[in-house]
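Data first, discussion second: the structure below is written as structure tokens.
Every protein chain but one is kept in place in this view of the complex.
What follows is chain A.
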Amino acid sequence: MIKRTIGDTAALSGRSLQHVLRSPDTIITTAITPIAMLLLFVYVFGGAIDSGDENYVNYLLPGILLITVASGIAYTAFRLFTDVSGGIFERFQSMPIARPAVLWSHVLTSLVANFVSLVLVVAVALLMGFRTGAGLPAWLGVLAIMLLFTLAMTWLAVIPGLTAKSVDGVSGFSYPLIFLPFVSSAFVPTDNMPAPVQWFAENQPVTPIVNTVRSLFAQEPVGSDLWVALGWCVGLLLVAYALAMRTYRRRLA
């Protein structure tokens, strides 16, 4: 049974990755919004923002990476929506395919596609002056946190992918996620924000994740931010997964 689940997931992931390979524009588009923000903030607003870090690209990159994932998962939802509305989803459901394989193939594809987009964004950041002395363990730490965050966001994206009635509904859900980093420590330190905004900024998931990644790149101790960040990621993952699976089962009503 496990062997079968893995085999079916592999076959379906291969298919889903073909979709990504045959429209590489989705990866470019995913990377373009965050890259544009990077350019805008560094070269236009950068001079006016006091981040307390002499290299503003270094300061900015962690938040930009989260925005990359937030825009990347819109395509995950879109690919799933296309399967559901096009009927091939029902074909798979009527076949003797391991039940979890259909969703997991989309989830794995999402991890791969977002990883490629993240690599693109980091490459551009390096060209713009991003520097880190981080060694392999720190890079692996960043990779692990980004994958965990992507996994949680992907399961969130599965919900509109399964339920949306139109393409607009599918892409719409990711806009709030893209803007969440603006009310966090991603672009400016939270110290100078008005009290209620500061309270929100410091208690939403983006800030601890951004702070953790920033510390890892700067080779500073991550402190309690790491645990808060992991707590948010794992919590979001569990909630999103449970909701997505419930939606998946409800489709069979």
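The rule is simple: contacts are C-beta pairs under 8 Å (C-beta built on N, C-alpha and C of every residue); 3 or more make two chains touch, one makes a residue touch a chain; residues count from 1.
Here is the rule we go by: contacts and distances are computed from a predicted model.
Candidate names were "Fe-S cluster assembly ATPase SufC", "Periplasmic nitrate reductase subunit NapG", "ATP-binding cassette domain-containing protein" or "Ferrodoxin oxidoreductase beta subunit", and the UniProt protein name of the unshown chain is "ATP-binding cassette domain-containing protein".
Checked against the full complex, the one of A:Pro24, A:Gly86, A:Gly169 or A:Gly235 touching the unshown chain is A:Gly86. If you put the missing chain back, the residues of chain A touching it would be 4, 7-8, 11-12, 15, 18-19, 22-23, 86-88, 90-97, 252-253.
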